[in-house]
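All protein chains but one are shown in place.
Should a chain be cited, it is by its letter among A and B, assigned in written order, with residues numbered from 1 in that chain.
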Amino acid sequence: MADGGWISRWPVLRQLRGEDGRRDAARSARTDALRPRTEQAETIARSVCPYCAVGCGQLVYVEDGKVTQIEGDPDSPISRGRLCPKGSASKQLVTHPGRQTRVLYRRPYGTEWEPLDLETAMDMIADRVVRTRRETWEETHEGKEVRRTLGIAGLGGATLDNEENYLMKKLYTALGAIQVENQARI
Amino acid sequence: MAECHPVGFQWVMEARLRGAKVFHIDPRFSRTSAVADRYLPIRAGTDIVLLGALINHVLSNELYFREYVLAYTNAATLVSERFRDTEDLDGLFSGFDPETRRYDPSSWAYEGDEGATTDEMREGGVCHAEAAGSDSYGARGAGASATPPTDPTLRHPRCVLQVLKRHFARYTPEMVAELCGIPPEDFAELAEAITANSGRERTTAWVYSVGWTQHSVGAQYIRAAAILQLLLGNIGRPGGGIMALRGHASIQGSTDIPTLFNLLPGYLAMPHAQRHEGLAHYLETEGADTGYWGHRRSYLVSLLKAWWGDAATEDNDFCFGYLPRLTGDHGHYTTVMGQIDGTVKGYFVIGENPAVGSANGKAQRLGLANLDWLVVRDLTLVETATFWKNGPELETGELRTEDIATEVFFLPAASHVEKEGTFTNTQRLLQWREKALDPPGECRSDLWFYYHLGKRIRQRLGDDEIDRPAKELTWDYPEEGEHREPSAAAVLREINGTGPDGRALSSYRELAPDGSTRCGCWIYCGVYADEVNQAARREPGSRQSWVAPEWGWAWPANRRILYNRASADPDGRPWSARKAYVWWDADRGEWTGHDVPDFDLRKPPDYEPPEGARAEAALAGTDPFIMQSDGKGWLYVPSGLSDGPMPAHYEPHESPVLNTLYGRQANPARRIYDRPENPYNPSGAARFPYVFTTSRLTEHHTAGGMSRTLAYLAELQPELFCEVSPQLAGEVGLVNGGWATIVTSRTAIELRVLVTDRVRPLRVQRQIIHQVVVPYHWGHEGLVTGDVANDLLPVVLDPNVYIQESKAGTCAVLPGRRPRGQALLDLIEEYRHG
C-alpha cells in the first residue's frame, strides 16, 4: 500500500479493478493494521484471579502504565486458561471509574465525606489505636492475666494475601487486640 | 459448583465425559443441577438426616471397605462405659448441662481415657469449647490415647463401629422422605451409586460449600460426610475426599495464617486465661504427645521467635506472656454485640463488607454506628463505609446521620494486580502473584497499610510494660519503591522460617523446640525452601504429571492429597493399579509415588512403635492420619467437639417442621444471642410458614463490592430476586417479574419475583413445604442496588466454630413492595408478635 497511497486502496477503485468487493477489496487500512493489543504489552504479569478460591491463573498485560487485558493463563494446571464471568471481568475490576483512589474522611456527626491526605489519615489512625488501646487496656480478667484490649477489633482477610494476614495478626496480637476475624467464620 | 466455581467445574464435566455420575443435592435447582445426572431437591437444614441414612445403609448392609476401616479408622476402638447416646437420652448425648447449655465431654472418651478430659479447662472441655476450641482442629484432632483398647473383630458392643450402628439405626430412608423430602427410590439410587463407586478400584468424592457449614449444626454436617467417606475408604485416595469449595481467593490462607480470634498461625490455639498458666502448661494441655502434633513446642517456639526475635529467650518463655489471652468467645458476632454495647470502640474492616455480608445486617450497622472510629479499606465505597449516609436505618428513622458519632476513614486499597503476594486456594495451594503495575492515587496494599501503621504505632508507644510486646516485635522488612512498600517476599520468607544459620528452612521437620529456629507458620515451612519462592513456580501443567507438583506449592510439604498413606493398603501396596497414588518401595526402603508421601519417608509398613515413643515415632507403619494422636481417621470423636461425638440431626433454630428423630428440636448446644437487636422467629409459628435460604449467583461475588460495581457483571444480574415455585406464587399471589416482600422477625425486604418450575415444593411430614431461595449479593451502593438479603437472618451459631445459620430459616412472603419508613417497622412489629 505504500506505493499506491490511499487512493489506490479506495475500495471503489479496487472493486473496479476486479478485486472481490466483499473480500480484500473492502479492507480499510485500519483493518489491515489490526493485531491483538496484547502484542503491544510491555509486561505480562502472572497473576491469580481475586474472586473465588479455585485459584485460576491470570495473565495481566500492561502497556503505557495501564492494564490492557487480563485473561486466563493456559499454563495453569488448575484452570487451563479459562475464566468465569467474574474472572473475565477482572480488567474492569481494576480499571473501572467507580474505583476509589483517594482517602475519604467522615468526621463525627458529619453529613458528607471530606478529602484527607493519606499521610494525615495514617497518623490519625495510629493516634486512635494508641489512645483506644490505652483507654481499654485489660491487664487481668477475673483474676487471670489477659494483657489485652477489647476496645479494638478487626474484620477481613479472606480476600487478602497470606503475607498481609500475617502482618495483621502479628501486629494485632502484639497490641493485645484479640477480636480479629474474617469471612472464614461467616 | 457450576454456579459458584465454574472453572473448577470443568473437571467435573470432564469426569462426566469419562463416565462419572454426578448427583446434585441442594434446596435450589442451580446451574449445577442443570448438568448433573441426578438432581435431588432437599429441605434446607436436613443434610445430616440424608448423610446419616447413607451411613446407616453402609453399616447395616456391611458395605463398608472393611480392610481400610479396620486398619485406618478408629472403628475397633472401645468407647467409655460412661458414654450415653442420643438413643438413650432422646436427642442428648451424656454430659449435657441444661443450665449452661454446654456439654462436659469426658464421658465421650475412649475406654481408659476418661480421666484425661474431666477437667473443663482442658482441650475438649467447656472453657475450650467456649473459645471455639473445636475450630483449632484444622490440622489435627484433639488429644486422645495413641493405644486405646480395641476389638479387631468389631463385635464388642462398645467398639466405635457398633456404637455408630446403633446411633444411626434410626436414620432410615423413611426418615429421609419424612424430613428431607427425598423419596425412597431417589435415596436408593444415591446409596447404590456411592457404594458401588467406592472400594479398591473406585472412589467417590463429596463437594460442599457454605450450604453445609452455615448451620447451627454446621461442623457436624462435615463430620457426617467424613464418617461416610472413611467407611467407604474414600479419604487419602485419588478421586476421593471431601472438597470444601471456598468463596474468597484466600479464605483458606486466612484460616491457615488466621485472622481469626481463636487461632495462631498453623492452627495453634490462642492462649486462654483460665486454661493456660504459661508456655509449659499451654503445651501440656493443647493436644497429645503422639502424632505430629507432638512437636507443637517446636511450632510454637519458632513462631514466638519469628515474632519477638532475640527478645524471646528460654528464660522468658520465649515471650509467651506477650500473647493476649482469651476468656471465651471473641468471634465476629460477639464483637458486633460489643460494638452495640459500647465496649468495642475502634474497628478495622479490610476487604470485607459486614453491612451486607453478615447475618442480621441491622445489628451490624447499629454496631458500626456506635463506634468511636472505623477504618474501611476496599476498592470501592462499600455499604460498610457508607452506613451513616445510605444505610436502611436512615430510611426507617432508626438512625440519623447527624446523630452518628462514628469517625470514618475510607482508605482505597490496591487491587490484586497492583501488589505481589500469595493466595492459598481451596486446595491448600499457595500461588504467588506478580505485581503488574503500581496502584493508582492513594491506593495501597494492605501489607503497606499494616506495616506503616505498625511503624507509626511503635513510634508512639512509651516504655510501659504494656507496650513491650509491640516495641519488641520484629518489624523490619525491606522497603521497595517510592511508596516504601514492604517486601512481600521477605514476609513470606519469615513465614517459611529460618534456621540457626539464618538460611531459609526446607521443612517443618527442621523446626526445633529450643528457640534456634524461627517460623511464622509451621505448616507453610518449605514454601521458601532453598531460598526459592516455591509458590512462584509455574511449570506449565501440560509439561508435568497430572498431580502437577511443580505449579505453586501446597501445604504441608507440597503434598497435594493429605493422608495419602491411605492410598496404599496396610502392606504399602496400592489398593488397585487404577487407584495407585503413593506406595512403599521395599527395594529402596521408602515411600514413593505420584505425590509427596504424607508419611515418614522411611517408616516401613510393618513398623510398630516402641513403648513410650513420642510424636510420629508413636504411630505405626499403618497409621496414615499422622496429625491424629492415634494415627486413625475418626469415625467417632472422643474429644474436641462441643455438641457431641457423632452427628445428630437437629432442626434449624427456625424451622416450620418438628424434629421427629428426637425429642430435641434444635441443637441443644447452639449459640443464641437473646437480645432486642436479634429477635427470633418462633419455631413452628404459622405466620412464618416458608423455609428461607440464601444463595449465590455466578455473576456476582459475595457481598457485591467486586461485582455490583462492574457494568459487565451488573447487567447480567441487575436486581435482587427470589425464586419461587408456581404453587407458592399462586398461594401468595406473586407474579413473574413483579415484586415480593419477604418478612422475618428482623426486617422485611423487597425483591423481584422469578416464578420457576425449578423450585419444587417438597412433601415433608405429609405436608407441602415451600422453600424461598434468595441470592444475597445486593446492597445500597454500586451500579445496581437492592435490599440486603442477610438483613432477614438472625444470629444463631454453630457451637463448635461459631458460624451463623444462614442457610435455613423461616419467613413469610407477601405480594408487592415493602412499606417504607415507620410503616416498615410497624409491619415487623406485627409479625414479631403475631
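The criterion applied here is as follows: a residue touches a chain if its C-beta (ideal position, glycine included) is under 8 Å from a C-beta of that chain, and two chains touch if they have at least 3 such contacts.
Rule of thumb we're sticking to: contacts and distances are computed from a predicted model.
According to its UniProt record, the chain left out of view corresponds to "Ferredoxin" among "Oxidoreductase", "Ferredoxin", "FAD binding domain-containing protein" or "Urea ABC transporter permease subunit UrtC".
Across A:36, A:65, A:97 or A:115, the residue that sits in touch with the chain not pictured is A:36.
Considering the whole complex, the residue from B:242, B:547, B:580 or B:716 that touches the absent chain is B:716. Across B:34, B:586 or B:658, the residue that sits in touch with the chain not pictured is B:34. If you put the missing chain back, the residues of chain B touching it would be 2, 6-7, 9-10, 13, 29, 31-35, 697-699, 711-719, 721, 736-737, 752-754, 756-758, 783-784. Looking at chain A, the residues touching the absent chain are 11, 15, 20-28, 30-31, 34-39, 69-72, 81-89, 91-92.
We adopt the following convention: only the chains that are shown with their structure count from here on.
Every residue of chain A that touches chain B in the complex is listed here, in rising order: 43, 45-57, 60, 62, 65-67, 70, 74-80, 82-90, 92-94, 96, 98-113, 116-118, 121-130, 132, 135-137, 139, 141-142, 144-171, 173-186.
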